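The structure under discussion is supplied below as structure tokens; questions concerning it will follow.
Every protein chain of the complex appears in place save one, which is left out.
And then subunit A:
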Amino acid sequence: MALIQQSSPHARGARSTSRVMLWVILATLPGLLAQTLFFGWGNLINVILCVAVALAAESAMLAIRKRPIAFFLKDNTAAVTGLLLGLSLPPLAPWWVSAVAVLSAVILAKQLYGGLGSNPFNPAMVGYALVLVSFPVAMTTNWAQPGLLWESAPSFGDTLSTIFSAQQTAVDAFTGATPLDSYKHQIATHTASEVLKSPIFGDGVAHGWEWVNAAFLVGGLLLLALRIITWHIPLAMLAAISIMSLAFGSDADQYAPLSLHLLAGATMLGAFFIATDPVSAATSHQGKLIYGAGIGILVYLIRTWGNYPDAIAFSVLLMNFAVPFIDHYTPPRTYGHHKARRGIPTRNQG
């Protein structure tokens, strides 16, 4: 009778990393669906392309690093990185932009740091930021004009050929900047009501975008309900954006209104799916609040006074830098202690 010798606990919960990641993937589906419905096939094609490149890059790197490939691939984290990039890159971005973003995310930001769990920076956002500064034109003009999939959006074949065409053909007919971007540039010379007449704003906040953000919010709430993420980071980030907007940008004739900040751009995707990446986020509840709020503040600052139309990637990366510091100074108060032990241990402390 060969008895198992094992350290306690002997019972284990059912949750696994691969299942957690699978839930994350599932939770993005409403958002992806909304993107496809309102902006055409671009994001779906991007997601498939990015996930494929991510899995290939991950496998290649694991092979080079002599790690078991199947064991690590099945944790689904590479797929999530690809998925998040596919969701956040411009729908009609050329394929090589997406590929560069994914490759740098998986290879540079994740595997070269030691693979899953060892990366200080959010891999998807490293890839995104890298292509954003490297190919600014491709990254800012390839946002699809809103057009319902079954009405005005380009056909699947057109989208595919746009993404994979060798040279950037003139596709101005259905591409352009995001609502946040165009509002920021036009408000300098127009009034708010004139700017909002543009079709990209539609009847609501920003045509199509509001649905996409609502869908990502629904997915995020699902993750919250499943306790895969906690409320601290998304709430702190959204609250910080709101407070900043109300405090500094309440004049719609000068600054984009709060509704646009929350429901246009990648705000909800960022708040629930990107900023909550556990590996590169702060750990304690208090730390998560600081981390999320920091991202929200930076997002507002960069969007309003910076040169880039959206700011999730830079804000997340900047706060990633701050995570070790935040973690050192925000441990919870342990049971039986009068106060939390902050800071880094010194030699004198037992």
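In this text, a contact is a pair of C-beta atoms (placed from the backbone, for glycine too) under 8 Å apart; a residue touches a chain by one contact, two chains touch by 3 or more; residues count from 1.
By our rule, contacts and distances are computed from a predicted model.
*Asks:* Can you match the unshown chain of the complex to its UniProt protein name from these: "Glutathione transport system permease protein GsiC", "Ion-translocating oxidoreductase complex subunit C", "Secreted protein" or "SGNH hydrolase-type esterase domain-containing protein"?
*Replies:* The record for the missing subunit names the protein "Ion-translocating oxidoreductase complex subunit C".
*Asks:* Which listed residue (A:25, A:56, A:69 or A:116) would be found touching the missing chain in the intact complex?
*Replies:* Per the contact definition at the top, the residue touching the missing chain is A:116.
*Asks:* Even though one chain is hidden, which residues of subunit A still touch it in the full complex?
*Replies:* 1, 3-13, 15-17, 19-20, 71, 75, 77, 115-118, 227-228, 230, 278-279, 281, 283-284, 327, 331-337, 341, 344-345, 347, 349-350
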